[in-house]
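What follows is chain A.
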Amino acid sequence: MKDSFFFRGQGWSKGSAGSLFNFSQGMTPYAEVATFIIVALLLALVLNILPGLMARNRYRAAPAKSESYECGVPPTSAITTRFPVRFYLIAMLFVIFDVEAASFYPWAIQMHSQTFGNPHLDEAASYLSWTAQMRSLHMFFLAEMVIFIVVLAIGYAYVWKRGGFTWR
Partner candidate 1 sequence: MGGYLQYVQTLDYQALLPAMIVGGTAVIALLADLLLPRRIANGTAILLGVMATIMAGLYASLSYGVHYLAFGGGFVLDGLSVVFQEIVLLSTLVTLMLFNRRGVSEDRPAYVALVLWSSTGAMIMAGAGSLMTLFLGLEILSLSLYCLCAIARDREVAKEAGFKYLVLSSTASGFLLYGMALLFGATGTVTISALIHPATGIHGLYALGMGIFLIGLAFKLALVPFHIWAPDVYEGAPLPVTAFMSVATKAGALAALARVIYTAIPQPDAHWLLLPTFIFAAASMLVGNLGALAQTDIKRLLAYSAVAQAGYIVAALAGATELGIRSAVYYLAAYAFMNLGAFAVAALLSSDREEGTQLVAYEGLAARQPLLAAAMTFFMLSLAGMPITAGFLGKIFILSTTIHTGYWPLGALLVIGSAVSFYVYFKVIRAMYARVERFSHPEVRPPSQLPWIAVAICAVAVIVLTFVPVMPGDATFFVK
Partner candidate 2 sequence: MADSLLWVVLLPIVLGFAMFALPKAGDGIARGTGIVVSAAELLLVALQYGRVGHQVSYPWFTDSPWTAAFHFGSSQIALLFCAMLALITLAAAIVTNVQRERDFMAQMLLLEGTMMGLFLARDLLVFALFWDAMLVPVFIMLVNWGEGTAAAWRFLIYNGTAGLGLLLATAAYGILAGTTDVIGAAHAQSLAAGAAWWIFVGFAFSYAVKTPLFPFHTWMPDTYTASPAPLAAVISSVQSKSGIFGFLVIGFGLFPQEMHRWAPLLSLLGLIAMIYGALVAMWHDDAKRVLAYSSLSHLGLLFLGILSFNQLAIVGVLVYAVAHGLFNAVMFLVVGYVEQREETRAISRLGGLGINNPKLGGAMMVGSMALLGLPGLAGFAGELLILIGVWGSGQHWYAAIALIPIVLAAVYMLRVLLKVVWGPEVQDLPVRPDLAWWEIVAVAPLAAALLLFGLWPNLAAPAAHDVVNVAASVAAAAPATVSEASH
């Protein structure tokens, strides 16, 4: 029970209790973080100051300078237009389902890495030998994802039924 819950997958491959994120060996682990922070601060500072120094015609007023930035194209309308609040709902629903769909990737990678090269399995797994143990492992992963999708689908259906997708 020594290794932590979340990083166990990486931990066992070294055969030690130390996980991937164990910084405690060696010199202070925060040097990198500190470097990162300092560089970020410096960069922000430099980028803020540098344009003022470098701009030759700093006083020349151009109307485009006071416009909102739209990828170099002149803006077609005021930026403070009113638009239906429904966009928020749609956007939020999109984000929810999008993020949930994105969670397929780590799931797939985990399934792969847990199956191949997992020393806890009785027999070393390979793409050619397909043991019962691996099958049950895959069934487990499959069941997990099916539950996930079913819950998601119920939510989807609920939103649909409650009129979350109808525009008006």
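Simple rule for what comes next: a residue touches a chain if its C-beta (ideal position, glycine included) is under 8 Å from a C-beta of that chain, and two chains touch if they have at least 3 such contacts; residues count from 1.
Candidates were picked such that all candidates are chains of the complex that A comes from, given by their letters.
Fair warning: this is a prediction, and the values are worked out from it, not measured in the lab.
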Seminar exercise, completed: Touching chain A in this complex, from the list 1 or 2, is candidate 1
Exercise. Can you list the chain A residues touching candidate 1 in their complex?
Worked result: 1-6, 8, 19, 21-24, 30, 114, 120, 132-133, 136-137, 139-140, 151, 154-155, 157-158, 161
